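The structure's right below; bear with me while I get my questions together.
One protein chain is absent from this view; the other protein chains keep their places.
Just so it is clear, A and B label the chains in written order, and each chain counts residues from 1 on its own.
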Amino acid sequence: MSTAVADVHEVPVESRVNYLNASYGIKSWLFTTDHKRIALLYLASITFMFFVGGTAAVLMRIHLIEPQGALVQPETYNKLFSIHGIVMVFFFLVPSIPATLGNFLVPMMIGARDLAFPKLNLLSWYIYITGAIFTLYAVISGGVDTGWTFYTPFSSLYSQTHVIATALGVFITGFSSILTGLNFVVTIHKMRAPGMTWFRLPLFIWAMYATSVIFILGTPVVAIAMFLVGLERLLHVGIFDPAVGGDPLLFQHLFWFYSHPAVYIMILPAMGVISELVTCFAKKRIFGYSIVAFSSMAIAVISFLVWGHHMFVTGQSVYAGLIFSVLSFLVAIPSAIKVFNWTSTLYKGSISYEAPMLYALGFIGLFTMGGLTGLFLASLATDVHLSGTYFIVAHFHYIMVGGAVMGYLGGIHFWWPKITGRLYPDAWARFAALVVFVGFNLTFFPQFMLGYLGMPRRYAVYPEEFQVLNVMSSAGASILGVGYLIPLIYLIWSMRYGPAAGPNPWGARGLEWETPSPPPTENFEEIPIVTEEAYNYTGARQTLG
Amino acid sequence: MSEHIVPVKNYVAVFLSLLFLTGLTTKVAFIDLGQTAIGKTHVIDWNTVAALVIAVLKMLLVVLFFMHVKYSPGLTRLVIAAGFFWLAIMIALTLSDELARGWTGTPQPWSLLLPIFHPYL
Partner (left out) sequence: MADMVHTAHSPALVHQFETKEQQHDAGSLGMWVFLATEIMFFGGVFMSYIVYRALHLEAFIQGSHFLDVTFGATNTAVLICSSLTMALAINAAQTGKSKSTIITFLGLTMLLGAAFLFIKFAFEWTHDWTEGLVPGLHFTYSGPHASGVELFFCFYFFMTGLHALHMVIGLGILATLTVMAYRGRFNSDYYAPLEMSGLYWHFVDIVWIFLFPLLYLIGGRYGGGH
């Protein structure tokens, strides 16, 4: 068989050497330093954790069908929502796009052969797995009931569950994020191909860079927060115990200093994906490239200034509350700017509705709703009413699930042909996207109403009058669950039976689309020289070759 | 490598300055530099100020000369500045809560004009 560079569309996927078949065997995967393989290692791990967290959610929603609880004891319910939050936040959402799509695409989009520190990349995956093992151990041996927020003094003094194991799991996994962020920052600064200036970078890269800044500067602080809670539990010293002069709110400052920017870790990459999807499926340049790029950076910076809005009703000084409230309004501005930019990109675009685009459109609508409801919460007076209710739960799920998860799914679908060399069945994908959209809204819109009417969050029982809305929400959750299972099936199916994808099935612009699908281990035969601006779409829908 | 090579005598000069500053901060700790009141409830403790100023000077010597930042590209300085800036944000905004807890007095009607307008609302 000829091994010369031939017309790649005529060569069946399997016979060309690419990163997937370059070497075989479990050791070639567990000891790989290829960023693309590491991305797949992460993909498998976070998908597993997603279903662990999702199972907890399913159990919670079943339980909440009845006002007195239909499934579990209140103590168990507390463990369910805690595990759901911890697993979903730290082991799914935070790593999701950066560790899978980021790892895969960052070197390819900038024209590099790998990340700056490939071995650190592999180490970050092992660290993630270690943290996950500690947390899963805690889950299996009885769980934790502090909520994902580990508030003191409950977590440090009173809880009788596996707090230390879970806190240790979170502490360890934090270092995985730090290493990923470090790798991305250095790679983006130092390894761009010739001609790839900062303002020719895909906006996904800007989003990854901004996310990495948050990884680097925020994660160490939550590590300290977890460490101190563990220390207090272990040694019975009153670091956060008011009776001996400790301040429980100090924990909250340390925790939220990271955890608020963490929500931007979760959404910024999804926003980066949306910029890629919207331009490709409207066949149009992004409207206002520099503004979108600067907005990503602005979000990263301002996100560190607003954490106190999680503490308006827990005893924080009103004066600090005023400052944080104003700053929280500010942080909405760059996000809103992006929504306007995406919408303007769509205007007079040549729009097609493949599955990735459906996810992108869903994102824009749902993220906007979630973001707007955040304004109610940034406002001190209304927050007093809405804090601790299902309004908050709905707000962040609109952003995290309606936003980040849909962005993630859109990205997975968009780059799936590049990653696997296969096409998935788009009809099923569109169907699943609609199921997800319907299921999502049915699950979480009633929760806005529940919260506004006063149903508290994290409660295992609720007053009778809230039952109808709860049942609606649970029904939606079952639909949403089905919506997530369908892609699992057809994506795995496509890895074996999907038709060959070719280098650029979507007719997209970007260096990653100029390589074969799947790419060779070294990404590029020769490092490309970049002469075009990003998103150089001409408006006509054409595939490249 | 186009690396700037710092002459050994510069290193020794920095070293001696660091030792001197260490001795200075230790000695100064045993002298009462006094305090100045600001506002009604807070004081500036000049011993603390002195200790921190000296510590910052020592840090600058280490950073600029031992760590070669004086000869480093702007990106390095940006990274360092970002680190300290973020630390400053964290400390400042947390203290804005921790130190201001007791500032709120008893709740008052929020406007003296409210009783006038209330019947019309």
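Methods note: contacts are C-beta pairs under 8 Å (C-beta built on N, C-alpha and C of every residue); 3 or more make two chains touch, one makes a residue touch a chain.
What you see is a predicted model, and the numbers here were worked out from it, not measured in a lab.
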Shown chains in contact with the undisplayed one are A, B
Touching the unshown chain, chain B contributes residues 1, 3, 5-6, 8, 11-12, 14-15, 18-19, 22-23, 25-26, 29-33, 45, 47-48, 51-52, 54-55, 58-59, 62-63, 65-67, 75-76, 79-80, 82-84, 86-87, 90-91, 94-95, 98-99
Note that chain A touches the chain not displayed via residues 3-5, 17, 107, 112-118, 178, 182-183, 185-187, 189-191, 216-221, 223-225, 228, 231, 234-239, 243-247, 250, 253-254, 257, 522, 525, 527
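As a working rule, only the chains that are shown with their structure count from here on.
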Touching chain A in the complex, chain B uses residues 75, 82-83, 86, 89-90, 93-94, 96-101, 103-104
Residue positions on chain A within touch of chain B in the complex are 189, 213, 217, 221, 247, 249-250, 253, 257, 304-305, 307-308, 311, 315-320, 323-324
